[in-house]
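First, the structure itself, so that you have it in front of you.
The complex appears here minus one protein chain, its other protein chains still in place.
Residue numbering begins at 1 within each chain, and the chains themselves are lettered A, B and C in the order written.
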Amino acid sequence: MAKQNKPERDGQERIGVYVCHCGTNIAGVVDVESVAKFAAEDLKDRGVVLARDYTFMCSVAGQELIEQDIHEQQLTRVVVAACSPHLHEKTFRGVCERSGVNPYLSEMASIREHVAWVHTDKAAATAKAKAIVSGTVERVLKNDPLEAIKVPIDAQTLVVGGGIAGIQAALEVAEAGYEVVLVEREASLGGHMAQFDKTFPTLDCAACILTPKMAAAGSHPKIHLFTWSEVEKVEGYVGNYTVTVKKKPRYVDEDICTGCGICVEKCPILVVDDKFEAGIGYRKAIYWPFAQAVPNLPVLDTETCTYYVGGKGGCKACEKFCPTVPNSIKFDQKAERVTLRVGNIILATGWDLFDARRIPQYGYGRLANVFTNLELERMCNAAGPTGGKVVMRDGQSAPKRVAIIHCVGSRDRNYNRHCSAICCMQSLKLAHLVKERTGAEVYNFYIDIRTPGKEYDEFYQRVLDDGVHFVRGKVAEVTDIPFDPAEASRNGSGALYVQVEDTLAGLQRRVPVDMVVLSAGLEPRRDSSEVGKTFGIACSTSGWFIEKHAKMDPIATMTEGVFIAGCAAGPKDIPASVSQGSAAAARVLNYIRQGELALEPVRASVLAEQCSGCRICNGLCPFNAISFIEERKVTEINAALCQGCGTCVAACPAGAIQGTGFSNEQLFAQIEGLLRDFSREPEVV
Amino acid sequence: MTDATFEPVIIGFTCNWCSYRAADLAGTARIKYPPNVRLIRVMCSGRIDPTFVLKALSEGADGVLIAGCHPGECHYLEQNYKALRRHRLLQKTLAQFGIEPARVRLTWASAAEGALFAEEIAAMVDEVKALGPLNWPARPVPVATAPAEIPVLGEVAA
Amino acid sequence: MASTPGNNRLDHCIQCGSCGGSCPSGPEMDHTPRRLFALIRAGERDTVLRSNAPWYCVSCYYCTVRCPQEIHITDVMYTLKSMAIKAGLFHDAALPDFSETFVDYVEKYGRSFELGIATRFNLRHHPLSLAGMAPMGLGMLKRGRMDLTPHRIDGMAQLTAILEKAKALEGTS
Partner (left out) sequence: MKALFYPGCSMQKNARPYLDSLLAIREDIDLELQEIEDWNCCGATEYMSVHRVAAHSLVGRNLALAQDQARDTDVLTAGCSACYLNLAKTDAQMREDARLKVTVNAALAAGGLEYKPGSMKVRHLLDLVCHDIGYEAVKARVVKPLHGLKVAAYYGCQVVRPDYDGHWDNHEHPTSMDKLLAALGAEPVDWALKTQCCGGHMTVIGPDVAFGLIRRLIHGAQEAGADLVVTLCPMCQLNLDAYQVEMNKHFHTDYRVPVLYFTQLMGMAFGKTAKDLGIGKEFVAAAPALAKIQAEAPKVAETKRKRRPKPGDALPMPGME
């Protein structure tokens, strides 16, 4: 590394101040020349030897400007008044490092996000910018030259969620030759995609394009699969996470069971499967979620199995007929906990369907022939409960008139304000399938047809060719009660009336149909805030995980080492989920390949000679980094565990705990700088 | 004594993970709020030592805003609760210095709440403007501040 | 026009039609509430004030609770009615007259008086159907469910002062 300019203590410091125009973003509101002049003149006594203002400090030219000044003017510290440090702190630290100044002797003064963009009064904004520059100069004087802390990265990666995004991420990391732990809460991989019959716009069969990836993930030597399991606890930090995975009991021994299926066949209990079959199919008490389940293992549902219900230990048919020796049915199997060390975590926890019961006027749960889109997907699926036939609730008769209602629960301030991105396309696909399977008259009720993807609008044209009727209007209600006997006689009993204003025709219509399909929107997982807390990341007000940057870094989060992919961060279609899975994997591989990660050198440490052993700080650290040394009656801080929050630094009555990066001296100086009143000194004209 | 031209100066302590990003988000969303607050970034609201607040007030600030993550969402798990404890204690100390407790306000703002944080700042500016300038060093300390009900030791012993 | 005090969220309307679809008297309206908002935004002041929609509104609040943009549609209808009266533009005179007859009685007695309202309104607008109303009127009388004479509240002077002041303020508000 280049020779470092020796940082002299106060007095001989040579500070360079650079005020950025950021085009007109800053210069449009803040008088950048006057701020630069202020730094050069009013802060000369504080060590500022040079102050410039320039159009784009973050540009190559801007950076070279600093490098040139450091060499020609022997600058020892740099202050850049521009945007938020979250954007370019690394850039300007890099400039210093390249030109022989310790990177941590540079500071950014945020005069764009905190001044120019949020104030309109130019004079007040300029005055505020000057104060912030003064505060930052005082602070930078107190900065110490530091070295980034190198943290080793454990090469194993944790992927949470076995949907298409999680599978993709796990496969990409494993293919690169690194270990992956894939944890899935349900009994099999596949996520919601496994429930679909066809996918838009290509009408590929969902199972045909998903199961190969599931099988690959299931059998990949580098992927350790934990299905029917949940992550219970996460400790540690990027590169060194200790994760506790709770394997829920399957009551089937995974190593012995061959997946022959006799137990499922013999089990006498048939119950409604409201998980995979979305409530319109049945399953046994011991069951596979679906035929192509990976792993190919059944799981026993203790709520419906007679052995457990009433605790009388009855039936046990599955155990009797199980051919394996020793018997793979284990009624007393308990939950197991496994702890693992991983370096990075990818959350691909997916989405929940909006509960259509929350709109009573659509009649779901009350009117027999009102279905949700997932129920229709299961009906269309050849492996589904109706063998691919689209039928009404009686299980036999095919509908002659079907209504498909878009935006159920979406784009509505009473329910979910967001648009679910895929529910128009899913409605078009379902319209096509219903038309194809039953030849029925199909009515789609929409507010806007949104077909943003490749070949999406072409698919819409195809559905128009099918002769599907499109009525623009948000459906007001669905009722089975005719308005008057005349309407009843026209449509026969059992008809459902979709009451809507056809906004293009400008009149209120009551469209009689036999079957209504509610295209419900995507919602964040109901437990997304708990999961967020477990992994130390935040949820937005509507419940989706928050990205590090909505546009520039959508798969990272603010917590180093935790990444998000797929619908966990917001509604998106399958191609986007797959590409986010790959993107998250690429980012993780980048970290693994580096082998170590440079962390902010922000740590606390105890000056033993000043520590009075009062132990006030001992209880303050949730990371147990603070420990009391009995023999020497002083406290010590374990730098590896310390996360640098500084709570102990603030609490120490003797000031014995030092905090690098945010020391008391730095903050006191910044306060003084911010509040220094320059009006008394004569304004140098 | 609040003349119309008084513009309070308020020092704002924000934590790197939540409230500082809320301020950034208010910026990217171009949400306007009064320019009276000057922000300082710390890693966590737990880092804010009550002496920083007293230092800011003695240096001429008319108010101090402390903004951390919502309880339960702290990047360091629970350190914002300690900021809450310190703020409650500080309120008592301020009262004894004759400083209106409303001048030091504690609030929470998550990274997604740019608009809320801007509103919080605007509300505080109005409140401090109503209280008038602090210029603490010159402010007389009210005498009868000790609450009467502290029993004299003698009575307790008897 | 957009100064309707009901709610200035009119510009948030995405023309989805859930109000028009929910309205019990929607089919009889010349313009559904949705179309009225489009007309308001198009500046079609006269067409809007002449519309019979606000008068056919039965205040069942279906539209208000179902509006995905949380526009207080029923309140806007009330505002349109009072603006129509002020502007003297309405579909047919009978519609506002019922409200005004009701108001007259309340302002005279402090309480409503069904018999008076019904007879005066029908006399003026549907004299023929007055005869048709007789059986029901008699039925009500027979069952003691109709007063023959109005009752005046004690604080009439107080109420009148309040209403006069309110109307004066409303003129300005």
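In the analysis below, a residue touches a chain if its C-beta (ideal position, glycine included) is under 8 Å from a C-beta of that chain, and two chains touch if they have at least 3 such contacts.
Predicted model, so just to flag it, every value in this text is computed and none were measured.
One chain is not displayed; in the complete assembly it touches the shown chains A, C. Remark: the omitted chain is touched by one listed residue; of A:L75, A:V252 or A:V391 this is A:V391.
Residues 270, 272, 274, 279-282, 357, 359-361, 363-366, 368, 385-386, 391, 393-396, 477, 479-481, 483-485 of chain A touch the missing chain (whole complex, contact as defined above).
Across the interface with the omitted chain, chain C contributes residues 5, 24-25, 28, 54-56, 58-62, 64-65, 72, 74, 78-79, 81-82, 85, 94-96, 98-100, 102-103, 106, 110-112, 114, 118, 121, 135-136, 139-140, 143-147, 151, 153-155, 158-159, 161-167, 169-170, 173.
FYI, only the chains that are shown with their structure count from here on.
Averaging C-alpha coordinates per chain places the centre of chain A 32 Å away from that of chain B. Centroids of chain A and chain C (each the mean of its C-alpha atoms) stand 50 Å apart. The part of chain A that touches chain B in the complex is made up of residues 84-86, 110, 112-115, 117-121, 124-125, 127-128, 131-132, 135, 533, 536, 538, 540-541, 546, 558-559, 602, 620, 622-623, 643-647, 649-651, 659, 661-662, 664, 667-668, 670-672, 674-675, 677. Touching chain A in their complex are the following residues of chain B: 7, 9, 11, 17-18, 20-21, 23-24, 26-28, 30-35, 38-44, 46-50, 52, 55-56, 59-61, 69, 72-73, 75-79, 82, 86, 110-113, 118.
Residues of chain C that touch chain A in their complex: 14-23, 26-27, 32, 34-35, 62, 65-66, 68-70.
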